[in-house]
Structure formats: structure tokens, C-alpha cells
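The complex appears here minus one protein chain, its other protein chains still in place.
Chains here go by letter, A and B, matching the order in which they are written, and residues are numbered from 1 within each.
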Amino acid sequence: MAVFDPKVATRPPPRKVKVVIRKYNPETGKAWWQEHEIETYRGMTVLDALLKIKEEQDHTLTLRYSCRMAVCGSCGMTINGTPRLACQTQLAQVASNHNPVVRVEPMYNFKVVKDLLTDFTEFFEKHRKVKPYLIREDIEEQENPKLEYRLTPEEYEEFYQYSLCIACGLCVSACPIFASDTRFLGPQALAQAYRFVIDPRDEGYKVRLELVDSLDGVFGCHFAASCSAVCPKEVDPAAAIQRLRSLLLKYRLKLFRKKINGPVEPLREVKEKVPLPGDAQTLDGVDLEALENQPVVIPVEILSK
Amino acid sequence: MARSSYLQLMQYVTGALLVLLVSWHLATRIPWLRGMESFVETILPEVVYREIESFGLLLLLLAYTSLLHGVNGLRIILLEIHHGEIWDRLVNLSAVIVFIVFAAIATHSVLGVEPPTIEGLISG
Partner (left out) sequence: MGKSVRDLVKYLDLRPGWRAFIDPFILKLWNNPERVAFHMHRITGVITAFFIFIHIITTNVPARAGWEAYLEEVRNLEAITPTSVLFYLAMGAVLFHGINGVRLILVEALAWGIGRPEKPKPPYIAPSLRGRQRALIHVTFALWIILWLALGYVMFLT
């Protein structure tokens, strides 16, 4: 994300803010800038401002939003020239007293459906193209699972960061390669490809490496790192792509062999019994040993009433 | 599509090689390293001819690697800004042609050079 300064974000925004919205009417094909002036309050986000405009001034304003807390990744927009989530951006961050203007545009690099609403079809197609799921060869275990797949905390940390992606599309909208090359898979899809290539439970890495081995794949990236700079979840797609490329080059030079974890028995660790303090006493009528041997039964029926 | 990764690998290898070769190429133009007074003295005919005579192969290697790196780089940019089967083929073909033509010119400049004559130097 663009550098976040809590001091700036918690400041009260200017009392009145001019919101300039890029409107687009798909029926006439016309696009124009539309100005609205709104009263603000402390803690108002750009999404709040847009919804206020939609309620009070222009009911035709179209935008996509859902959770209002940067989890769903629906409200990506270009705000004052920076791709951001509207719900996560405080007005105080983008408007100041000497320039109380907020320009809101749809995300670049996406087809616009109407006003601020962009078409994510191609984005998700590209995401689907890199096979963002675990591929296993042991079909029997997949169909009738009896064991579990081993994953150590160290292995988990290798890809945990990349699995946080909320598919908001900000990285794609900031990508300078995507601005010219619409066939480019894009930072989001490539980061997800890396996330599954490096996952030790996955056996489909060869398919994915073949898929991204082209100018439209991993070699389209030239490390402008804008994707990492705008990512609201610190997923760091730029680093993922560089790792994926380095790994692909190693793979082509036959220097890379992936460690694949097979299914293992679930861990059944016998826990050490913590002795009671010497002066501890049980209540009257409670047999501690009998309680320990007795399985725990949670009275679900009572709880659900 | 395995070609793409090998081409990119070539781009990195030639790039790394070029950093060394161009550093050397620029260092030979620093007058004080060669006991000269000015930059222009380092590109006078007899100096250049001596250099071509003793380091001809290295200069050719520099020309070829820089051409490979440069032509491939231009090719990548051109393939990026426009799409289409004919365009892709055209760009790839012209990249090969440009490389061959300029490599031939570079080879000629090293192999076809005559020693500078005294008349030439006097008139200069």
C-alpha cells in the first residue's frame, strides 16, 4: 500500500470536500468528469463519501463494494491517481485543506462496465489459468482421505504471505506492463502460481512452470514493483514473481528439484501430565482419576437451545 | 514454450557479460590509463588500429553480445505493445535480419580494416 501514515489518516478531513468522479455511460459510450461537494465528518472514508453522493446527489452512481473493511476486495479504485481500496482510504489521507479535491476513477487496465464498476472476467480467467489449487497424483487418498499432508511451519511461512491475496485487482491496475500488454498474466495470477508452485503438498508445479514460461507469463515482468507498492494486504506479488522466475530458470537448467510432502499419519503426541501442586485439594465428592479417564462430552443439544 | 526462458537467460548472461566488456571498452578511452593527455588522443587512427589488431576478437564479442542483448530487448518491447500473429512473426523475423546485418557490418569493421597510412595521418 502506498505509504500509510497513521498521523495523517486520523486527522479530521477538510469540512467540505469536492469529489470529482469519472462517469461513464455504456449506453451512449460517453465519459465525463462529474463534480460533487459533500460535507465530511471525522473518520469518513472515500467509500462513505461515494455512498453519500449516491444517496443524496446522484442516484445513478455505480460502484461495487461489500464489506467496508478491506477484506472482500471489491472497491478498488484509482483515487487521486493511486490505485487504492475506497473503504480503506480515509478522506484525510487524500484531501487536504489547501487542496480539498478527491478524484475518483475506475481502476486502470480493466474494462469499465459503468462509472466506477470494472469488469473482472479476464482477471479471474487469468487467475484460473494458473491452476490455483493443489494438484495431487495420489487420487485414492484424495477421494477417500485417511491421512494428512505434512506441512512444517517453515514450509508454511514460505507461501503464507502470498495466500493472503483478496483479488482486489489493485496490483493489475498499477502494473506498467499490463498497461501495454493485455495478454500478460498479471501480478495477481503469477503470485498465486508461485504460491502453489512452492507449496510442498503440490505436485502440479511442472504444469504451472510450463504455463508461466512465456513473455506473457513470468518474463513479462520487469520488476517495477508497483504491485507490491499498492497491495493493501502486503502480499508482495513483485517478490513472488522474481522468486518464480528465478525458480523457473533453475528448473530449466535442471538445478531445481522440488521437495514434495506425502501423506503422513496424523500427529498423536502423548502429552506430559502436569502434576498438581502439593497443597491442591479436590472438592468434596469429585473423583479426579475417574474424571481424567472419562471422555469429554459437550452437551450440544443444551447449548443449541 | 520453452524458448522464452532460454532467451531470457541469454538476456541475463549477455547483460552480465556486457557489463564487463563495456567497462573495459570505456576504460580504454580513459586517457590517463594509457599515458595520454586527452580523450580524442585515444581514438586517433593508430591507437584504434593497434587496439583492433590486438583485441579484435574481444571487440567482436562485444559487438555480438551487445547486438544480441539490444535486438532481443527491442523485440520484447515491440511484442509487448502490439499483438497479432503477423506482427509477432514480423518482429521476430526483422530481429533476426537486423542482428545478421549489423553483425556482418561489425565483422567487416574488424576483419576488413587496413593499417593507417602516413599520408592519411598527415592530412588529418
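Here is the rule we use: a contact is a pair of C-beta atoms (placed from the backbone, for glycine too) under 8 Å apart; a residue touches a chain by one contact, two chains touch by 3 or more.
Since this is a predicted model, take the numbers as computed values, not measurements.
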item	value
Visible chains that the absent chain touches, using the contact criterion stated earlier	A, B
Absent-chain contact - pick from A:75, A:92 or A:231	A:231
Residue of A:27, A:140 or A:157 touching the missing chain in the full complex	A:157
Missing-partner contacts on subunit B, residue numbers	9, 12, 15-16, 18-19, 22-23, 26, 29-31, 37-40, 43-45, 48-49, 63, 66-67, 70-71, 73-74, 77, 80-82, 98, 102, 105-106, 108-114, 116-117, 120-121, 123-124
Hidden partner interface residues of subunit A, rising order	1-4, 6, 20, 22, 24, 31, 33, 35, 78, 80-83, 103, 105-106, 108-112, 157-162, 164, 174, 176, 179-182, 221-226, 228-236, 238-239, 242-243, 245-247, 249
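Keep this in mind: only the chains that are shown with their structure count from here on.
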item	value
Chain centre separation (subunit A, subunit B; CA means) in Å	46
Parts of subunit B lying in touch with subunit A, wherever the complex brings them together	1-2, 4-6, 8-9, 76, 79-81, 83
Complex interface listing, subunit A residues touching subunit B	177, 180-184, 210, 213-215, 217, 219-220, 245, 248-249, 252-253
